[in-house]
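A single protein chain has been omitted from the complex, and every remaining protein chain is retained in its original position.
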Amino acid sequence: MSDPSPLLALDEVTVQFSGLTAVDHVSFQVRAGEVCALIGPNGAGKTTVFNAVSGNVRIHSGAIQFDGKPIHNLPPHIISGRGVRRTFQNGGLFAERTALENVLVGLHAAVPNNLFALVLGTRKSAALELEATRRAHELLDVLEIGHLAGTLVGALPGGQQRMVEIVRALATEPPLLLLDEPSVGLTPPTRTQLGVVIRRLAAERGIGILLIEHAIELVMNVSDRVIVMNEGRKVADSTPDVVRADRAVLEAYLGHA
Amino acid sequence: MLLMMAPQLVVSGVTTGMLYALIGLSMTVVYRTTTIVNFGQGDMATAGAYATLVFAVGLGLNFGVAVVLAIGVLFALGYVVQRALLRPIANAPHLALAMMALAVGYALRGGARLEWGNQFMTLPRPYPQGALALGQVVIPTDTLVIVGFVLLLLLILLVVFQATPLGRLTQAVFQSPRGAALVGINLDAFHAVAWGVGAALGAIGGVLLAIIVPLTPDLGEWVLVQGFAAMALGGFGSLGGVVVGGLLLGILEKLLGFYVNSMFIDITGYLITVVVLLVRPQGLFGRRMIVRV
Partner (left out) sequence: MDSAAASRAPARAAEGRLFFRRRRVFWLLPVLLLFLPPFLNQYQQYVVNTVLVYVLVGIGFNVVVGNLGLLAFSNVAYFGLGTYGSALLMAKLGWPWAATVIPAGIIGALAGVITSIPAVRGVRLFYLAILTLAFGELMRWTYVHWESLTNGSMGMTVPSAAFPLDTDRHRFYVFLVLAILAIVATDRLLRSRFGRAFEAIRGNEVAAAAMGIPTNRYILLGFAWSGFIVGIGGAMFAISVGQVSPPSFNMQELILEFAVVMVGGLGSLIGSVIGAAVLTALPQIFISFPGFQELVFGVMIILVLLFLPRGLVSLLARLSPLFADRFYRE
């Protein structure tokens, strides 16, 4: 675990909500090209860890470093701009917009258009918008959903919505992707497809992926490493095979069952 | 010498403040059950007063009977407005619901102007106009009647919302409409009744108001704004808060108007609301709004 330059490093991170400790001195690291799953029963603090990394929740002590620089307690849009992108369990997409428009929102920071040039309608500003649209189409094609560009996201089935959300998060080619329960509501075949996509992104593009997931087969299939949380603490951090055999993990699940 | 006026000003402030509170209360009943602020409530209140006018003066009925009939009419109006106009657009953005309520109020105001024009109407006082002298302070019967009514209604609402199964149901519906629907509560009927009750309470407010100030079609706008400000001051959804908010508005506008400058009477409500909300964004007794992550 002593990689000299991890992509993401949490060091003794603690988060409290009105006196209750939701995350208790949690440390772990994610490297480039690595798929790291965060599992545990409901209320274990997984989503709070996510929110702390993405800047939606303030941490009380400890540190979060991305690419060697501290990012904890920065505003979410700054963290996003540094290259940490996330998806949401639900409601993250703009349902009444098309897939293309959703991806264009993801490309926000990549369209350096200024207000005055835009309102005056300069050639450059039009070119920038057109370029962004072209990029968005390309990105949709990468995950083979290019044909859905003009469809309202709300009208898409769950699996394709998830793909749109991943494309949107990937739009600015972030080094680190946080996926919050991407398989919720997916049928088994689309789950398998999702697993393939996750592996591809890590292997082909060297993206570090931190994944919260309840579907245990998916976790075991795609992860390089599995971190188990229970009651705000990290109870295991190892390869899927080792974790599968770990007594503490079983207790974490069975103790709450 | 100047300070001796203060208690008398407070009495007068309590009178108007309690009326603001009553309008605010009637809006809170709707807000607590449906999360909608009825921006047409001011005009519903004046509609209640006009209805009383029709029954009491037009048809010559006994004043008490006229008020009861007016309350019934307004209950029906609130019920029908929710059923026919708001329910079909229940999933629309908040702005559409706000516009619908405003439009209903606008139409009611237009109806009143069509019938009575801009002339000042008054409701006959159904009780003797007198005053109670407490040392230097004179307390008019108007004040006693208004304070009595509002406190009684507040008490009833507090009991209904906080100590009955119905009240707990309301809370459940407010916090999670979907959850409540799953448990099998008939939300539609529930919301419609809440609108009916809100409108009926507004009618009581309108009648009390029209006894002490001249009734015109435009009265509703002023009443709405003061009721809305009282809600914001107290914290949206808080029954006790809206009464405290209304009292604060009523008393401070009289004090500021007398001791600083009479031109402040019109604007006190807004000034206080802005100052309080800048310090306490959730109002005096409201819960902090949580942004969903």
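Details
Order of writing sets the chain letters: A and B. Residues in each chain are counted from 1.
Definition applied: a residue touches a chain if its C-beta (ideal position, glycine included) is under 8 Å from a C-beta of that chain, and two chains touch if they have at least 3 such contacts.
The model shown is predicted, which means the values in this text are computed figures rather than measured ones.
Touching the chain that is not shown, out of B:Val37, B:Ala51, B:Leu255 or B:Leu284: B:Val37 (per the contact rule at the top). The residue from A:Ile39, A:Ala149 or A:Leu179 that touches the chain not shown here is A:Ala149. Contacts to the hidden chain, counted on chain B, fall at residues 37, 85, 88-89, 91-96, 98-100, 102-115, 117-118, 217, 221, 225, 228-229, 231-232, 236, 263, 266-267, 270-271, 273-274, 277-278, 281-283, 289, 291-293. The set of chain A residues touching the chain not shown comprises 54-56, 75-77, 80-81, 85-86, 88, 91-97, 101, 104-109, 111, 113, 115, 118-119, 121, 125, 129-130, 132-134, 137-138, 141-142, 146, 149, 152, 168, 172.
Simple rule for what comes next: only the chains that are shown with their structure count from here on.
Rounded to whole angstrom, the centroid-to-centroid distance between chain A and chain B, based on C-alpha atoms, equals 48 Å.
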